[in-house]
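Other chains of the complex are left out, but the ones given are in their true place.
Note that the chains are named A and B in the order they appear, and that numbering of residues resets to 1 at the start of each chain.
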Amino acid sequence: MKRAFFIVWLVVFVFVAGSGFCADAPVSDATSECIDCHAMIHPGIVADWKNSRHAAVTPQKAMAVDGPARKLSAQSVPEKLQPVVVGCAECHTLRPKAHADTFDHNGYDLHVVVSPKDCATCHAQEAEQYSKNLMSYAYYNLSGNKLYDHLKRSIIGKSSLTKGKVVFGQPDPVVEADACYYCHGTRLEVIGTEIRDTESAGELEFPKINGWPNQGVGRINLDGSSGSCSACHTRHAFSMAVARKPYTCKECHVGPDVPAFKVYAASKHGNIFSSKHQSWNFDTVPWTIGKDFTAPTCATCHVSLLVNSDEAVIVERTHQMNNRLPWRIYGLIYAHPHPQSPDTTIIRNDDDQPLPTSLDGRMALKYLINESEMQVRAEKMQAVCLNCHDTSWVKGHWKKFEEIIQATNAETLTATLLMGDIWKHGFAEALDRGGNPFDEAIEKKWSRTWLFYANSIRFSSAMAGGGDYGVFAGGRYQFSQAIVELNDWLNLRKRVFPRTKP
Amino acid sequence: MKRAFFIVWLVVFVFVAGSGFCADAPVSDATSECIDCHAMIHPGIVADWKNSRHAAVTPQKAMAVDGPARKLSAQSVPEKLQPVVVGCAECHTLRPKAHADTFDHNGYDLHVVVSPKDCATCHAQEAEQYSKNLMSYAYYNLSGNKLYDHLKRSIIGKSSLTKGKVVFGQPDPVVEADACYYCHGTRLEVIGTEIRDTESAGELEFPKINGWPNQGVGRINLDGSSGSCSACHTRHAFSMAVARKPYTCKECHVGPDVPAFKVYAASKHGNIFSSKHQSWNFDTVPWTIGKDFTAPTCATCHVSLLVNSDEAVIVERTHQMNNRLPWRIYGLIYAHPHPQSPDTTIIRNDDDQPLPTSLDGRMALKYLINESEMQVRAEKMQAVCLNCHDTSWVKGHWKKFEEIIQATNAETLTATLLMGDIWKHGFAEALDRGGNPFDEAIEKKWSRTWLFYANSIRFSSAMAGGGDYGVFAGGRYQFSQAIVELNDWLNLRKRVFPRTKP
């Protein structure tokens, strides 16, 4: 009898898993109408959605779940939305008056760009946390900082030649959108409408949107909100499983400035992930250490709600990702305690520059979290480590990591003292003489030291892995080389231009 | 009853899938004879083949398939080949008189190197298309272009020191085969025979082949044909599924000159592929968007026959991969409309150089496709995009992409103006004064701008992803740095060598 039962269970399991059949998934009339056309026009979008949790679960059902397994964090959801699954219309017709891109589409007030405020209808807590995340200010923090503006211009500005000098003009908005704002997010703006002759429905009118398409993490949306949930929860599957895998973070964290993915992939953790994750479970909430997975991904340490095999909560879920981070190891220009506010445009260092540290290494302490908050955050992170490592391991690792922060900051100081000497001699145009401190050949060599090499070393140290990225692959080898090259360049200029400025 | 049926089906499925049993796969006597020995001598080769479609399907059966699912594109296949699966003998004894490496092997006229002309016996259309593909000319286009010869020599030529100058001599053929021609393909040549004492059959005579082994895309074969199907359809499985995965393209498209794989892997598409492809179906023909896969691989956009869920054809299969590409974003030295002919050695720019653009950015329009052809190709590509993205997304993306092409070309012009100034001053030996324009220190800095950085930015823009590769990882940061370093170098030389040439 038991055997027969098992067989039935097995068959049902195979059948259900294969067909994706969901008996209890009522679709709203509006969404059905969307799908009628768009299943043919955009089969990829509809297929993604059909395989998603959104297509399988109604808010009503999601609200019935209690405890850590609950995925819907809003205390209440508008009644109209409760009994139907989360389909096209449920998101794209929400709050029509709030969105500048709302337009009439076959009788519906529809908007193109769904914002975190829309998602907050069900995922209130995540949206709230994310609004305190540095990432949600990624557009503002870059566009509203005069010093970063110099840096941005020196990299993506349109170059021209004038009297033996290269001048970088203001970057073209399209270039900004393709470069920095691809990850940071663009500022969206409705600039009119256009008529398009569609195959399925003849002539239709659509809004024209500047800065679109974009999914950057700090995108300024057409309802004034900032951020893009689909940066990580890729449309239209919005999969938690995908967001939990490191490939999602790689989209913006692979370059020499923040080589997090590269370091992870070469670390012990990354090795285990690559070797074993096909047998892990990325879909469960809460996420159980040792049962669902046996090595961390980015999300494990930085975002997810984790429990141990006794279902005791180890850390709460957070979409304010620096919640577990005492240090910001991305040097500006030195690694420093995390800023208190996600709005970093308000920061002024001791020299009144909009940077969290001074060029000589002093911290803008007033704007940074204090030691006690650092301790709180460190303990959250260590609580994760301690599930797979004993205390001596974790303490040893952490001590080393904090010493490496100081060691790399010391090297940045050496490089910056040399740069200061170069500015003093007038071999490059210093900021206090009206120059862009990032746009000359030797300044670029200097900015690599803290923008690339010091970060790479710290990421490698933080993840206790990816050794090569701390040494030969954009780490200490390149850092030490840049320092001696700064010196070599200076000594030659001193000889060639003994009295004059170039 | 139904349940019982299902169980039987399940059991049969498990059994068949496990055993790889194929009732209807008659093997020719000749191939059986091959396998008798080679299953022991080269178990890896035989195992690959046994798991392949070639070992499971006869041409007869393949020809019985009609419509988009048909994989055999030849209108007719020699009768002798029809009733047996495609085994060792079927390929390695085809057209014995055509192959210079045909030799007697245990009574069979056998050739070592199978060529696209052999494959064309069944895959006529693919071979025909591929013969119009730039790739099939990869050997000729490199070896037959005097300017590329300069570039090649400056990179892989044997260096020596003469009177304070580094001279790069003609590259060693082995170095050519190991470097450029590894991907481009070697020119194969029979240079004699040798007797080998084999374990299984005593002394046997074999042809000696120069340039072998090689699987480069433009290999010159021993029947005079060019190309190597096994470059992508790896021997001896010749798997379509493998060719559809991006790892195949990575073999030649990962470096800074064409960082296509790196950009893809860091893009949204690449993220979805990495996260989800284990559950996709890479074996179906035609390939159904939304059902077989939910994000594109390289093959999806550039090669495969795609249908939507209504089985309507979205794009036809092509092995002439630029069919869907209006622009060639690989700068020579500027990005330009694709050449009309795959033989690019015929191109002359306005300055009579064998380049599709002049050094000052003018296009060799006579040799490039015109705007209407560009439009046709753009529409083919956009037809793919439109399955998962709405029109505003696709149009917005494409507009940005084309503006980025212009923006990167403008930066290449700045770099080249500086290089021109350096040549004019005689600080490097210009082409028109008999110099190799690529072989001096400062020329190498210049060639990086268009050979690496501009390409990287354009690949990143084209795939709407891999943001880091457009900025910090060999993108705009390095591009702008190279420009100011060119200027810095020039200004120093002007000072140090005010009147003389170095």
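The rule is short, and it goes like this: a residue touches a chain if its C-beta (ideal position, glycine included) is under 8 Å from a C-beta of that chain, and two chains touch if they have at least 3 such contacts.
This structure is a prediction, so every number in the text was calculated from the model and none was measured.
Enquirer: Since every chain shares one sequence and 2 appear in place, tell me the total number of copies in the complex.
Expert: 3
In the analysis below, only the chains that are shown with their structure count from here on.
Enquirer: Quick one: chain A and chain B, Cα centre-to-centre, how many Å?
Expert: Those two chain centres are 33 Å apart.
Enquirer: For the complex, give me every residue of chain A touching chain B.
Expert: 7-8, 11, 14-15, 39-48, 51, 112, 154-161, 164-166, 168, 172, 174-175, 177-180, 182-183, 196, 198, 206-209, 212-213, 215, 234, 237, 239, 241-242, 245, 247-248, 250-257, 261, 278, 439-442, 444, 451-452, 492, 496-497, 502
Enquirer: Looking at the complex, which residues from chain B come into contact with chain A?
Expert: 3, 6-7, 10, 265-268, 270-272, 274-276, 278, 289-291, 294, 308-310, 386-393, 396-397, 400, 403-404, 407, 410-411, 414, 417-418, 457, 460-461, 464-473, 475-477, 480-481, 483-485, 487-488, 490-492, 494-496
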